[in-house]
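All protein chains of the complex are present and in place, except for one that has been dropped.
The letters A, B and C name the chains in turn, as written, and every chain counts its residues from 1.
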């Protein structure tokens, strides 16, 4: 039984960590912190949890966190870096859901996250495992510091990893056109996140310099064995949860459909959470955010465009589960030796 | 391990029965029937189930059903009545999700369901248990024929039962104003159920003679010990799942808030699925469909209107789970001696 | 050509006043005030107006407003009362969209709006015309101070007025169950108005003591010639615009359908904006918010419940147009001698 503390538990990611871990048979949640809501019942901030826990939020502090075996940090970027070194030194296992330990290059934080200085803990950066379970499963075993990937990065990387690994990427950077729901903006949104403004929307944001580009390129470069660059443009669409990414990849030589299946299966054949959705029949023949909601599942698909030597790839995930809390628990399960899907076995609910 | 057959498994209710029973540790699904989709993989009709079952639909027939220990009938009204007698005689336990065995009065089917004749099996009507678990738990133990309540009836009855039982209902029939999502129309809708027509909608339907009135009045009359009538008007609103019912009840003498709590706790204090939501703090102080989605939970609440001697009551449920498949499985669990919440322990997912 | 100033022009109501008045052939908009956005282009706050006006917001002040012939006050409750006396004395015509001059009884502001004192200008209260055009058309001609009705009050009153006027209301207070979109909360919402929290919602709020009750009862009492009380409960539903009200009215003696048509036509037969929607055929046989969006139209309907001696009434409006800006312009048109529908002739857009 692992004692777990969730730091930053009042946001959406924190709420999902609570929901998932309350259903995890190897975990005891010993604390959930929130500066703003300390002393308040957790279910008053996360009304879905009413009746499932009598936990109250506590003031966040290193001391509180040190009482746990494992700490999940669901803090804003730039905050986790203040917590990790001390926790790590004390031997507490840390699963950091911020970006603070995702990038291996300390200077990348200056470029992509506008930090005034390079990352202050370059050694820890190297020790941190990039917690994409399907691509770093071996490194995760026993890991003490895990940087849980970003939500849009997760969909983008898993979708393109087979192409990167099997040498399909050409010199033309793949275009990744992403669509994301409103929960990505968090539980303390600004005026444009109000229902009246966020409904009936299709609009781009940060169309040429989104932060997740850095980790997507880092991972795909690693897999491809050569520098990979990505043209990434996200769009807000009128859903709460979900990310859909479409990869438009110009290739030198178009693979066969059989090859494509082979590449995806080679990478993901043993994964409990990845479904290749490319069907000839039925009401859903490609990935669709509708059919992964509430779960850690990744639906991947593709189509070949022989007219233009283009491979089109698709990924659908739930941004709060597979894009954050669920993937963190999956990484935690691997690190701690639990079954990889403990707490994560839920079947998607549809229609929703 | 019970062998279960789901007859009429291609609709929304059938899909939810599959989803829930695939997570039930005491059940083996031995058949899922669909005339239209026979031979097809279940996941091609219910894409959320992809990867969770390789089951195929089979042609519906009594013979196929007789191989099971338990049959769930997810058929249209007027169809179940053709299946039940033979199954019942053969000793198969039947959970009928249609209305065909809900009303005790054989003549009521002529009035409310436009049958040309009274119900042909009045004896079976008497044997059938009205499967509202919180109100018929004892009768359900060992039951062989269960009529699973209607979706809007479930919310209405559970919301008003304490008032009926504790003598609060006056001669003025309670008004029940209901709001329901599009999944209530089923997976084969008509033109008004198309997304373009069903979005951005608030509109009434069957505003004075909805069929669920019959079973609501039957149950409340039983609880009150005198004839109760209900003014029931449902409205389509722009969600897929969910029912919200608001009861406006003029009472002779306004109860205190403490009394109200007492009445609700007396009836539901031991229920695993009922939450009384009436809070002074937090972001959700009354029931809300948002916080029961995907689960068998019933959120009940109330408010007192001393100005008008009115008690306002609220209920929020997921129409496909608590209003159909989930309640059927709950009744099945009681009937068969499983833990009442087996297969139904999921925490609601929010935000969605 | 009337010079018009819109005070409080950055909110939703202000934005709609701008949109409508930009299309009005008898109006020149001379100022649009916003404390928060002063100096900013109007289209940066109301992006739909981009290309239709180069107006900038100005600091709100009485002096600025006095340069206009007509002032529309789109201010919060309790603010308008600070502006009206001076504007009124100066001879500027005032259309006040707040509640500050709607209630004739000065003490009612203590009860319903929590003012510490009775209304400070009881004389002005008497002079103010309650600007429901269909019910106060004669008083509006030449009016200099108009209190534009509340959004939910508008739907409720218009729906029940025929019953009040023609003596159908019994001693049992009509139940008005309302459903409203998120734009009712305004452009500066709180956390529960965020898209993630406000989507997939059906929930009540202020279920027994909503402020609009006061004006609904005031108007219906006037029409009925005796004290009328209303049991009013609003619900948030998952749309941006729109109000739907359902009236459940127990009557002594059920009118015939012909009578009902006669009552509604007697009151509204000459109105350009009211449609009685009660059809035997077609895809929309009762009112529906979907078919009034963006317009000043009021769709009214009814159904008779002979089983319970109940008349069920329906109203659907766009809360920002007929519930605020559009009705204000309609009242302005009558007051100033413009065609009643000037600026308001738009046909509803569907499907949306």
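Here, a contact is a pair of C-beta atoms (placed from the backbone, for glycine too) under 8 Å apart; a residue touches a chain by one contact, two chains touch by 3 or more.
Worth saying up front: this structure is predicted, and the values here are computed from it rather than measured.
**Q** Using the touch definition given at the top, which of the shown chains does the missing chain touch?
**A** Taken over the complete structure, the missing chain's partners among displayed chains are A, B, C.
**Q** Which candidate, C:70, C:240, C:254 or C:315, sits in contact with the chain we can't see?
**A** Missing-chain contact among the listed residues: C:240.
**Q** Of C:23, C:172, C:221 or C:309, which sits in contact with the chain we cannot see?
**A** Of the listed residues, the one touching the omitted chain is C:23.
**Q** Quick one: which of C:15, C:207 or C:247 touches the chain that's been left out?
**A** Among C:15, C:207 or C:247, only C:15 touches the chain that is not shown.
**Q** Of the residues C:81, C:293 or C:344, I need the one that contacts the missing chain.
**A** C:293
**Q** Looking at A:103, A:124 or A:237, which makes contact with the chain not pictured?
**A** Going through A:103, A:124 or A:237 one by one, A:237 is the residue touching the chain not shown.
**Q** Please identify, in ascending order, the residues of chain B that touch the omitted chain?
**A** 12, 182-183, 185, 187-189, 191, 193-200, 240
**Q** Extract the touching residues of chain A with respect to the undisplayed chain.
**A** So the residues of chain A touching the missing chain come out as 172-173, 175, 177, 179, 191-192, 196-197, 199-205, 207-209, 229, 231, 233, 235, 237-239, 242, 244, 246, 248, 250, 283-284, 286-290, 293, 303-305, 307-308, 310, 312, 314, 316, 351-352.
**Q** Can you name the residues of chain C that touch the chain not displayed here?
**A** Touch with the absent chain occurs at residues 12, 15, 19, 22-23, 40-41, 43-52, 183, 240-241, 275, 277, 279, 281-284, 288, 290-291, 293-294, 297, 345-352.
Everything below uses one rule, namely that only the chains that are shown with their structure count from here on.
**Q** Note down the smallest number of touching-chain steps it takes to go from chain B to chain C.
**A** When the steps are counted carefully, the minimum from chain B to chain C is 1.
**Q** Please state which pair of chains has more C-beta contact pairs than any other pair.
**A** Maximum number of inter-chain contact pairs occurs for B-C.
**Q** Taking all protein C-alpha atoms shown, work out their mean, then name the chain whose own C-alpha mean is nearest to it.
**A** Central chain: B.
**Q** From the mean C-alpha coordinate of chain B to that of chain C, what's the distance rounded to whole Å?
**A** Between these chains, centre-to-centre, one finds 38 Å.
**Q** Centroid from C-alpha atoms only, then distance chain A to chain C, rounded to Å. What do you get?
**A** 46
**Q** What is the distance in Å between the mean C-alpha positions of chain A and chain B?
**A** Chain centres of chain A and chain B, defined by C-alpha means, are spaced 37 Å apart.
**Q** By the touch rule stated above, which residues of chain C touch at least two different other chains?
**A** Expected reply: 191, 196-197, 199-200.
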